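Only one protein chain is missing from this complex, and each of the others stays in its spot.
In this document, chain identifiers A and B correspond to the written order of the chains, with residue numbering beginning at 1 in each.
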Amino acid sequence: MTTSAPERPAAAAPTGSPVLEATGVVMRFGGLTAVNNVDLRVNQGEIVGLIGPNGAGKTTFFNCLTGMYKPTEGQVKFEGTVLPPKPRAVVQAGMARTFQNIRLFANMTALENVMVGRYCRTSAMALTSIVRGPKFRREEEATRARAQELLNFVGLGRTSEHLARNLPYGDQRRLEIARALATDPKLILLDEPTAGMNPKETEEAKQLIFRIRDMGLAVVVIEHDMRFIFSLCDRVLCLVRGETLIEGSPHVVQSDPRVIEAYIGKPDEDELEEEAAKEDHA
Amino acid sequence: MTTSQTTAAVSNPRPSSQWLITLVGVALLIIGCFLSWSYVPALLGNLSVNFFPGAIQIFMIIVGVLGLFFLLLRKGLFPGAHKLLDSARGLRALSVTAAAFMVLVVIVIGLQAPGLANADPGVFVTLVGALAMVAGSFRMPSDPTVDPITVHLPSWVEILVIVAMLTVVLFGAAYALGQEDGTVFSLFLLFLAGLVVALARAGLFSWFGVIAQRNRRVIMLGAFAVAFLFPFTQNGSDANMSIATQVLIFATTALGLNIVVGLAGLLDLGYIAFLGAGAYVSAMMSHSAFANIGWKPPFLVVVIISAIVSSALGLIIGSPTLRVSGDYLAIVTLAFGEIFRLTVNNLDGNNGPDLTNGPNGIPGIPELEIGSFNFGDTHNVLGIPLGRFANYYFLLLVVAAIIITVFTRLNNSRIGRGWVAIREDEKAAEAMGVNVFGLKLFAFAGGAFLAGMAGSIKAHQDVSVTPDQYIFLESAFLLAAIVLGGMGTVAGVLVGATVLKLLPEKLRFVADYRLLTFGLLLVLMMRFRPEGLVPSQRRALEFHEDDADLAERIEDAHIEAVTPMEGRA
Partner (left out) sequence: MDQFLQQLLNGITLGSLYALIAVGYTVVYGIVQLINFAHGEVFMIGAFGSLATWTIFFKGQLGLWVLPFMIVGAVLAAVVVALILERVAYRPLRHAPRLAPLITAIGISVFLQEAVRLFYPGAKSALPFPQIDMVTGPAFQAGPVTVRRSAVFVIGALVVCAILLWFFINRTKMGRGMLAVSQDPDTARLMGVNVDRIIAVAFAIGAALAGVAGVAQGLQNSNIDFFIGFMAGLKAFTAAVLGGIGNIYGAVVGGLVLGVVEAMAVQFIPGTFGGSPWKDVWAFVLLIVVLVFRPQGLMGARVVDRA
């Protein structure tokens, strides 16, 4: 059983060439500006954290990056070329994501979920699939093998034939990561990958993200768990009400009073309670 | 009932009172069937002769024998099989069937003979037997050790089971088709439904599902062989072959629609218009005196052209609509169906060019001719005459085989996985790189292609095409077949199409209530069994989002089916 997904050489250095450059991204919904003039640059082999209180616009920013939303203003460049706001083109270019509220294909098996991820890297069309020549069978076999390999990589090798909806919560999150990895991304965006996990699972998730980074991928992670973020990331960006509050090394962000204020301080009491509830839940 | 009771009842080798009561019931049931049920010989076939059971008495004998089998099973007479079948649940369903059946028979005798004075004691003996079976079996505890999906038999036994099953289907279908008497036919249906329910309750079909999945190819070939042999059982009679041909063309069209609805999850309510487009193209290129296209290519070319025209229409309708929310498609296809009907109705020379001969349609389409084989002639094969309908039947069988191949192979491929992903969560599928629009359009236009193909044959088989053959209700009718049978399964559609087409043919008295029933059927199916009679597992899961039990069961069966033989404990 292979536990590492090969194919890609390990990253040369954490600060390689830029993979993603988003500049001046703005997203408005009617009167509400959910994301306001946010810049983000991610380098090859880097893990970037995205934090901010609830409703800060983190998920919306992800949606803008991945073409789920067409940003009102701003531009997203991937490996030097501007991406059209089409999810499929984004995946094709090499950017994959997971969802905050798990969105697996619930009634497919774990293996099939990951195989769907291979869709954009395979090519069998209608006639090929109907005639079933050797080429079709080879591709199908390769898809299956690669999917199984990725399941092994995230630690779900033994549950490949289980239905996604029957998997425990933590496994579902890992399955989402495997599905995203199946698209052969260069950059992976994780939206709260440890929400609802216990400390042990959270630690495993952290190791998994390190291993993904070691494969040479760049990673952007949204998380509310500060300990997790600051021990994982090379760089952290803090959003508040859609705007960049501060960006810098974990150390700098961690000790900035404005960040603490944004989370615990002034805004209002509700947010604090909500935050506390969230921590409890985790 | 508590678990301790249950285990005690099952492990106890001494015959319990309920077992004995049921046995007595079975015995009475069978004995009654060998006695006369009525003085009147013209009633319900002939039930008036002692020791020569008529048709409906034979139904009850079969029920009795099956009941006896279940009873013996309970006593462990067939080692190994007790894990396969839950005899108590089977017996319960069986006894209810028998009782309902006999009550109906008594009523029919009372009404048609007329008067119960014309009933013989036999009928009451059997009725009492059935009631005794009910009394006994309902106090019989279920067997908790039954777990059909883990039962493994040697593969030749599995294949034998499949062959037996298919043979039963063949003879059942031939019998049903041959039955002239509406009342006997209804009783036959009741008997059949009861039998199926009893076996299903006993767990036979969940086991059958697993072996069917393992032996898919055998089933497919077997079913095809059965369908192929059917005309040879008819001795050249056209009556049944005409119905069979109609059922087949209906099923073939429904299969194509099931790719669109069942696999891709798109509600296409104008499907009949694609069939119509194919039929009209084929008619206009035929040698009919009313055909308005001068070019008369050979039929195989016409088939391709019809299919291409249909799919081109599909592209025109689909490409704007499939980009917006799925609900629009349903209503736009509905509108398209109307456009099609109105257009062929209008193009008579007064309103627009004369292409379709307006409301009168194109009559007098000659028989098909492929090479030198004329479909109107009767041919003798092995001394059995095969008439016009048989010829079309065989051709349609080939088309059905093509569509089934397309269906199953697409379903098991990258494209099929894409469709499932789209059905589950369109946005997530898109975010994972699935070409959502492309796959939908492909399903839609591909479905239209297959319908066009079927339509080009239908034109010749019907001899004429008219606008009122291709109305919305026909689309709704096709949809009903899919919903009844099962979205996304081949077997389901075949069952659904057969039932829906055969019933009105055989039961004239329901013919007028046909559409009313179908409307109600759609509503009830969606409410109570949206996955259909022969469900696709995935569809069943989709329609029962919060049924955790079902998910466990289906997962177990799936793991059972994919685990290789040698890897098993």
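Just so it is clear, a residue touches a chain if its C-beta (ideal position, glycine included) is under 8 Å from a C-beta of that chain, and two chains touch if they have at least 3 such contacts.
Nothing here was measured: the structure is a model prediction, and the numbers come from that model.
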Residue in contact with the excluded chain [from B:Asn292, B:Asn346, B:Asn412 or B:Gln469]: B:Asn346
Full-complex contact with the absent chain, from B:Ala42, B:Val103, B:Met526 or B:Ala548: B:Met526
Contact partner of the left-out chain, one of B:Leu229, B:Leu300, B:Ile331 or B:Val398: B:Ile331
Positions on subunit B contacted by the hidden chain, ascending: 261, 265, 267, 269, 317, 320-321, 323-324, 326-328, 330-332, 334-336, 338-339, 342-343, 345-346, 350-353, 423, 427, 472-473, 476, 479-480, 483, 487, 512-513, 515-516, 518-523, 526-527, 530, 542-543, 545
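Heads up, the rule we're going with is that only the chains that are shown with their structure count from here on.
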Interchain centroid distance [CA atoms averaged], subunit A/subunit B, Å: 46
Touching residues on subunit B, where the partner in the complex is subunit A: 405-406, 409-410, 413-418, 420-421, 424-425, 427-436, 442, 446, 538, 541-542, 545, 548, 551-552, 554-555, 558-559, 562
Residues of subunit A that touch subunit B when the two form their complex: 66, 68, 87-88, 91-92, 96-97, 99, 103-109, 112, 115-120, 122, 124-126, 129-130, 132, 136, 139-140, 143, 161-163, 165-166, 179-180, 183
